[in-house]
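Only one protein chain is missing; all other protein chains are in place.
Naming follows writing order (A, B and C), and every chain is counted from residue 1.
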Amino acid sequence: MANSKYEYVKDYETPDKLPLDNWIVVRIDGRGFHKFTTKYGFEKPNDKKGMDLMNAAAMAVMTELPDIVISYGISDEYSFVLHESCTLFERRASKLVSTVVSTFTAYYVHLWSQHFPELPLTLPLPTFDGRAVPYPSIKRMRDYLSWRQVDCHINNLYNTTFWALIQLGGLDAKAAEKELAGTLSADKNEILFSRFKINYNNEAEIWKKGSVVFRDYELVEPGASVDETPKMPVNLAEVEISKTQAEKEKKRRAKARITLQHLDIIKDDFWERRPWVLSNKPGQIPKQT
Amino acid sequence: MANSKYEYVKDYETPDKLPLDNWIVVRIDGRGFHKFTTKYGFEKPNDKKGMDLMNAAAMAVMTELPDIVISYGISDEYSFVLHESCTLFERRASKLVSTVVSTFTAYYVHLWSQHFPELPLTLPLPTFDGRAVPYPSIKRMRDYLSWRQVDCHINNLYNTTFWALIQLGGLDAKAAEKELAGTLSADKNEILFSRFKINYNNEAEIWKKGSVVFRDYELVEPGASVDETPKMPVNLAEVEISKTQAEKEKKRRAKARITLQHLDIIKDDFWERRPWVLSNKPGQIPKQT
Amino acid sequence: MANSKYEYVKDYETPDKLPLDNWIVVRIDGRGFHKFTTKYGFEKPNDKKGMDLMNAAAMAVMTELPDIVISYGISDEYSFVLHESCTLFERRASKLVSTVVSTFTAYYVHLWSQHFPELPLTLPLPTFDGRAVPYPSIKRMRDYLSWRQVDCHINNLYNTTFWALIQLGGLDAKAAEKELAGTLSADKNEILFSRFKINYNNEAEIWKKGSVVFRDYELVEPGASVDETPKMPVNLAEVEISKTQAEKEKKRRAKARITLQHLDIIKDDFWERRPWVLSNKPGQIPKQT
Partner (left out) sequence: MANSKYEYVKDYETPDKLPLDNWIVVRIDGRGFHKFTTKYGFEKPNDKKGMDLMNAAAMAVMTELPDIVISYGISDEYSFVLHESCTLFERRASKLVSTVVSTFTAYYVHLWSQHFPELPLTLPLPTFDGRAVPYPSIKRMRDYLSWRQVDCHINNLYNTTFWALIQLGGLDAKAAEKELAGTLSADKNEILFSRFKINYNNEAEIWKKGSVVFRDYELVEPGASVDETPKMPVNLAEVEISKTQAEKEKKRRAKARITLQHLDIIKDDFWERRPWVLSNKPGQIPKQT
């Protein structure tokens, strides 16, 4: 309605549309979470309640933004993958990033008291920043997620050993760091087992694999569906679908339960059994038993 | 620490540094606030508790991000102005926007129960999106703020009259809209006064002027300080200051009270009496009386 | 060597790297060529000497910039396709565009006198502008070229009929335009044949198909080579090759003759028989007979 001689300042906005056909990863990171987790006495190396809160916030983000096909979280970071055909906010980077960050933050703050009832939030509050990265093919996008999951493994093995040396071995941080300098994975596994009787393989999957969030449909038997559903479709955005069809799919997608699991997303198996993640076409709702 | 064959995916991040020497305006907007304010029964045309919450969140953002020199809010939007010499996050747009949006959202959600103790937040939660716009001169940046303040005036006069027609005049929304179609400011003032004995000039400044947030130092007498402090310095980033000096200024800035006022920021007077807003050099802390 | 207090101005350069993995199309267009071709009396609808000069300039560009895998020209425009794995100038848009445009212009001006010995160039000189567009998959890049070739067909059929009406039918431009308004391809073919005994199919390929420039190796029998060379590799940049191998390929590529042909590049056949265009791996040099 309003119209004034000052309106010309709108012309200074610069376009920030992310390139078409690209998978868009919006990654958020906790700001100053080292200090934040110390303030609230988070357990080391991993705090279950803290991660549960991260996961709850991520699931809320996926519920509110159906264009996100999969999310992956470790520590104080979460990556949200938007489908290559996504047209949300005309793919404008600032709108996408700010909406994801705002929604995640809102739920993190709001749900805090459910996860930490005994620890009221005080100022300064927890906040997150974010960025969007475009990946021009399924391979690149999967390599991005593989990068985060390998990071999860390497960091968690290190942290598990580091804190075992301190909590069980009685070392201080400096000594533990020195002990681990230059060690390989095998060395850390050996330290854990020989000194502390810890078999790293028995550690909880949530720490070894990180947290994967996606919509839950009936798994597809690898090989079985090859004819109908291309495992690695060259260009999914291509397939033209009628408005009615799109409407139906939206409803089925909305009905799908969002699930949190801790499993390998580097190998093909995860993706072959859940073709809907890459196709963004809803699968079969699992029968209730 | 982690290093893997997948790390190359970092190369797909694209730079989004905002241009040097530019004032940066980060504006946030409530997402779906029409529905949101209806759900919580916000008063029409303006809800004082709702605006107080917006202002409280904005003041928290300014406290946490000292690079912001002034903020301006109306309705469900808030604009934060970062100084042209700001180097926060290397001026990366996504970091700046996401941090402002996340901080604002965190405080909005966290402080909600203080402003609406009788109305617990339910899902979906309130969220905000944001964008950053660079303005290459003080004039352009001030014109941006003038644009928002003129918008504030035009919208508020319309809304005040519209809701008077409904709440006091017994019209329904459609009839009120029809009544106002094509009217000028003078017409609306006349409707308010002749039919409802409302003198628009007596309406609260918070609705007529919007909310201006800035650091509070001793006002400078217009004209008095002209020799020392250029009213409209050509290039403030230019002035080289020593590290020690910068450290001192940072401390003085941190000590400054952040103030919320409702006044005209279109005319020169506001800016001339508060040279620190444009110079980002802390002024004199007001004497307590 | 030089170093001064002014050197900071370099920081105002903004990065313009084109996204990784994308095919890059640099298209150049003649500036004001309508006026230019009139000035030198180019034949209508098509001038063979003018197109020969365009093609000669394009072949020179391809010789100097081996990262270009294929080029396509019609009228006063030429599109140069850089391979998705291209790292020339770190993929900086302005360097790529300006180098292609400068090289094309240099040859166009330099070779003019060979193609138009009787018509010395006078001021203002012919110039070209350019732009770079990234395409994230082979399909998109081929669709770009198909777009240009369909344009070529549609424009040439129209122009051929338009100028037949004028040159053979005695109409003026306005009447010819009116005659063609709303006609379909079949109508234009019919006009050409029934009124002027022109069978459009017999027109020269250079006008019907445009000009395709690429490196010349032995054609591959469709189907035959499928096992070794993926027809449509998902990600060619992926394949790691040793430095020695790269050096060898560079030499073979340099030896390859650059060929100009006028054929269909919309259908798969062109691409399947010349796998080196998409793979950027040199094929077999044709045996001389």
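Note that a residue touches a chain if its C-beta (ideal position, glycine included) is under 8 Å from a C-beta of that chain, and two chains touch if they have at least 3 such contacts.
Bear in mind that the values here come from a model prediction, so they are computed numbers and not experimental data.
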- Which one, C:Leu20, C:Leu53 or C:Val101, makes contact with the chain that was left out? C:Val101
- Message: One chain is left out of this view; which of B:Gly30, B:Pro66 or B:Pro134 touches it in the full complex?
- Response: B:Pro134
- Note on the structure: Of the candidates C:Leu121, C:Ala175, C:Ala204 or C:Leu219, the residue in contact with the absent chain is C:Leu121
- Name every residue on subunit B in touch with the hidden partner chain. 19-22, 134, 136-137, 139-140, 232, 234-235, 238
- Message: Using the document's contact rule, name the residues of subunit A that touch the chain not shown here.
- Response: 11-12, 14-15, 17, 19-20
- Query: Taking the full complex into account, what residues of subunit C touch the chain not shown?
  - Reply: 1-4, 6-10, 12-14, 16, 28, 31, 60, 64, 89, 92-95, 97-99, 101-110, 121, 123-136, 140, 143-144, 146-147, 150-151, 154-155, 158
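The rule is short, and it goes like this: only the chains that are shown with their structure count from here on.
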- Check the residue numbers that subunit B and subunit C use where they touch, and answer same if over half are used by both copies, otherwise different. same
- Note on the structure: Separation of the C-alpha centres, subunit A versus subunit B, in whole Å, is 32
- Note on the structure: Between the Cα centroids of subunit A and subunit C the separation in whole angstrom comes to 44
- Message: Need the CA-centroid distance for the pair subunit B / subunit C, whole Å please.
- Response: 52
- Task: Give me the residues of subunit C that touch two or more other chains.
- Result: 19-20
